[in-house]
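Pasting a structure here, questions to come.
Complex shown without one protein chain; remaining protein chains in place.
== chain A ==
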């Protein structure tokens, strides 16, 4: 009993000392509630709290203001250890939200408390996730993650000032991204992105690199959802090139979204890359693009339908069909060139129908003509189609323009969608 009291007293003292001497690195570990099972000092105090009975007395040792923070914090640690996550979340939020902390934080001029703040931001998200899990499993409405989001917006507000604390804003932003993506309320990212990118107090280059990578990863993903492939490419490439090479899991996450973007821009990844980072779901897609096999593409999409739908790249991959058709036409052209170079540029639609039938795709001649019209319009193929003679005549020079790292150019039906979506702020 005395031992338990001593341990709690130790914790309280360490907390107070850290705050008084403004040592962020000492304070942070004391706030990491969710890792209390792995962090020995926290573990010991968590167990001690179960044994100790009257914390209030012990808290009198601490500063009055800190007492408020500490009482909720200790409750959070205790509840978490006992597996009561909703309680843990509530207590932790109260602790962090208390005027003693947030208000004081605003008053502290220097950025000493930034590291503890990062810990708090991280913890509140983790605790909220666990709390929501607990609520769901009891048939109740999971609302804690949403509350954590609101809290973090407040924290963001505290960081959006002129002082040195502002470099912390990107970390908090990334935590918010994670919350919004998890909740599916991705549109809420818009306002915080706008703050980061347009507010004059923020200079993107000042932020820590780790945060910049995470930020670019999430905003890159948003660009993928909105099909702004050039912007997505730029952002995801930034994330990829600045990401620590040892963090293979992170690189895989970035590639998961970058590969469909590159494919849309006409750039195929090497098989080695896909194998190295275990992105096997894209293997058949890449093969279909190389072979000009629409059937293979469709099968590949079906095989991994779940995964692609879940990550939100399904529609992007579906649209690659046009490039697959282009590849098929190119192969037919090459074969014809080998047989009779002078006539190679004239492709009978009937030949295309046959080729497709061989690939187990049943398309009649009118449909084929339709596809030709589309390919020509979208500049994937240069030439014209002659309706009466049922022939497509390819340009003698460069009939299959490379995409050149740009998405299919030309005015197009879906181009309207792209233009429209580019107008979105996200």
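Things worth noting here:
Simple rule for what comes next: a residue touches a chain if its C-beta (ideal position, glycine included) is under 8 Å from a C-beta of that chain, and two chains touch if they have at least 3 such contacts; residues count from 1.
Convention: contacts and distances are computed from a predicted model.
The chain that is not shown carries the UniProt protein name "SAC3/GANP/THP3 conserved domain-containing protein", picked from "SAC3/GANP/THP3 conserved domain-containing protein", "Signal recognition particle receptor subunit beta", "Proteasome subunit alpha type" or "Tetratricopeptide repeat protein 8 isoform X1".
When the full complex is taken into account, the listed residue touching the unshown chain is A:186, out of A:43, A:111, A:153 or A:186.
Contact with the omitted chain, checked across A:43, A:237, A:374 or A:403, is made by A:374.
Considering the full assembly, A:309 is the residue among A:20, A:51, A:280 or A:309 that touches the omitted chain. Interface note for the absent chain: among A:23, A:87, A:104 or A:321, the touching residue is A:321.
Chain A meets the missing chain through residues 139, 184, 186-187, 224-227, 305-306, 309-316, 318-319, 321-322, 366-367, 370-374, 376-378, 383-389, 393, 411-414, 417, 420-421, 423-424.
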